[in-house]
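Every protein chain of the complex appears in place save one, which is left out.
Chains: A, B and C, in written order; residue numbering restarts at 1 for each.
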Amino acid sequence: MPHPDPQMTVAELNHFFDEAFDTPRGYEVEHVEQDRLRLRQSVASLMLRPGGTVSGPTLMALADAAAYALILAHIGPVALAVTSSLTISFLHKPQPADLVADAEFLKLGRKLAVVDVRLHSEGTTHPVAQAVVTYALPSGTAS
Amino acid sequence: MPHPDPQMTVAELNHFFDEAFDTPRGYEVEHVEQDRLRLRQSVASLMLRPGGTVSGPTLMALADAAAYALILAHIGPVALAVTSSLTISFLHKPQPADLVADAEFLKLGRKLAVVDVRLHSEGTTHPVAQAVVTYALPSGTAS
Amino acid sequence: MPHPDPQMTVAELNHFFDEAFDTPRGYEVEHVEQDRLRLRQSVASLMLRPGGTVSGPTLMALADAAAYALILAHIGPVALAVTSSLTISFLHKPQPADLVADAEFLKLGRKLAVVDVRLHSEGTTHPVAQAVVTYALPSGTAS
Partner (left out) sequence: MPHPDPQMTVAELNHFFDEAFDTPRGYEVEHVEQDRLRLRQSVASLMLRPGGTVSGPTLMALADAAAYALILAHIGPVALAVTSSLTISFLHKPQPADLVADAEFLKLGRKLAVVDVRLHSEGTTHPVAQAVVTYALPSGTAS
């Protein structure tokens, strides 16, 4: 039951994301390999307020985007995957630094993909948040 | 074990939200009563793209804000409540209309508040999404 | 998008459950109507220890069974629905009394059913636990 290899490169994924969002979000795919992908959000894009807080919705959006990028990388840009559910645990206060999201398949099935996402602030080891994101996959997906 | 009555009015809650966000989000508290609150996000603020889709992160942010407003209404604006976890199920495609979030306490304890949130598009009956949002409450909260 | 009416009666559901479990669990379907079902677990079956505690797994199993019974009631006994995910929040300490589970559809789609379940101890008003249970439905389900 090995999952397929990625079908898109980092450059192709970033090009796709640039086209997909009207407003830049500061997301950049850094790395992709079988079952795993790293997405980075630049500190500049976080628009930190005094105190350096990063909002919960910012973390949720990043987790969702990282899961989406991982799926896209493995089933290709034609697919229309939609988020079915998302569970996030907020663990430690983010630092005023880039956010790094590591996404990994728990499952890539025919109908559903389930992705574990860990969020860190650049330069720290403990996680800021952990999410499980489930996407419903379009019928006819190859995997 | 009756929960306390709300300690803030709709007007006070809306004033608080206006101050809290740098950029307007189109949120308006419409109604508050014991254990329940309704928050509305105007369709204008949704910045719909062709096709009229509303993004998942928009729905997650609204669910989180509705839970926060409900807690604030009941424990007052001095408190520093932070989201501990959020689980959201995406149910039906949102319509190009105002989004309405109905938040209700499942529990308002001393350490944790657990809130059920249902999201609808104005004018439709079936829910767009359902969320359970858990907030950690500051020590010394009265309830 | 009205959901279908129930296709099984309370008696048919209880007969099905009696056959499905090797060991009796003390579950009894009490009521079914469109989109809603009530499942009861008798206090005798809870095997309470001194102190009257009910274990978390007991509550999770009851929530899962109530969601399953609701789905079965609406799509019929031929279907092979399997739990896809379950999220439960434990809210208040159960009492040494019957447990009552109220299950309601958040969504009954072609591929997925999402069910909200509230658990109470008989005779108390505040919920013991709240769960969201997602079932994957077999292909070819009519709804």
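Basically, contacts are C-beta pairs under 8 Å (C-beta built on N, C-alpha and C of every residue); 3 or more make two chains touch, one makes a residue touch a chain.
In this text, all values refer to a predicted model and were calculated from it rather than measured experimentally.
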Subject >> Which of B:41, B:58, B:84 or B:121 contacts the chain that the document leaves out >> reply: B:84
Original post:
Which residue numbers on subunit B touch the omitted chain?
Top reply: 84-85, 87, 111-112, 134, 136
Subject >> In subunit C, positions touching the absent partner >> reply: 22, 47, 49, 56-57, 60-61, 64, 82-90
Subject >> For subunit A, residues in touch with the removed chain >> reply: 1, 87, 89, 91-92, 106-107, 114, 116, 126-127, 130, 132, 134
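We take it that only the chains that are shown with their structure count from here on.
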Subject >> Most centrally placed chain - per-chain CA mean versus overall CA mean >> reply: B
**OP:** Using mean C-alpha positions as chain centres, tell me how far subunit A is from subunit B in Å, no decimals.
**Re:** 25
Subject >> Whole-Å gap separating subunit B and subunit C, where each centre is the average of the chain's CA atoms >> reply: 28
Original post:
Which positions in subunit A touch two or more other chains at once?
Top reply: 84-85, 87
